[in-house]
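Here the complex is missing a single protein chain, while all its other protein chains stay put.
This part shows chain A:
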Amino acid sequence: MIPSSWLHLARPAIKNVGLACLHLINFGVALHLFKENVGGLCFMSGPSMLPTLDASGELVLESILPHRLFPNKLGRGELITLTSPLDPSRVVCKRVLGFPGDVICVDPTGLTAHSTEHVIVPKGHIWVVGDNAAWSRDSREYGPVSMALVRGRIAARIYPLSRFTVFSKDATYIE
């Protein structure tokens, strides 16, 4: 039997702990919503973007909201994050190469497909490739991907401060 005086003393403490827990949950949910819809920092891993992004230990800024608001502003040569068409639980980073209507040579080296095989990117789809062609599973393997799979762009590299970069539309191509 707990004496009523003890309970009387403990009640404010219990209330404070409860409130703190609720605030913590609230903060966690807000953080998740921000990270899924506006943008955030994320660690990159994997060798598929090697010359541009290191295989591990780099922190990049992912911007999602600008892509949500203006999906047509996606530029050729930009780094994007997309949900993997092979495994929906993974998010991968690739470079945009082709837009709807473009004629793409599937693999000029002829390793994954015959070097004369060309495809037309269908409406609402894009062609994505990794920078490290030798070690990347990209559109050469699974074909054009739907724009609905694109999450956002890689805006900048933050963490190794010596390698700080802002990724911009700097692709040069012949129209």
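Note that in this section a contact is a pair of C-beta atoms (placed from the backbone, for glycine too) under 8 Å apart; a residue touches a chain by one contact, two chains touch by 3 or more; residues count from 1.
Here is the rule we go by: contacts and distances are computed from a predicted model.
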| item | value |
| --- | --- |
| Listed names "Mannose-1-phosphate guanyltransferase", "Mitochondrial inner membrane protease subunit 2", "Serine/threonine-protein phosphatase" or "Dre2p", with the criterion being the UniProt name of the chain not displayed | "Mitochondrial inner membrane protease subunit 2" |
| Contact set of chain A toward the excluded chain (per top definition) | 71, 83-88, 122-125, 137, 142, 145-149 |
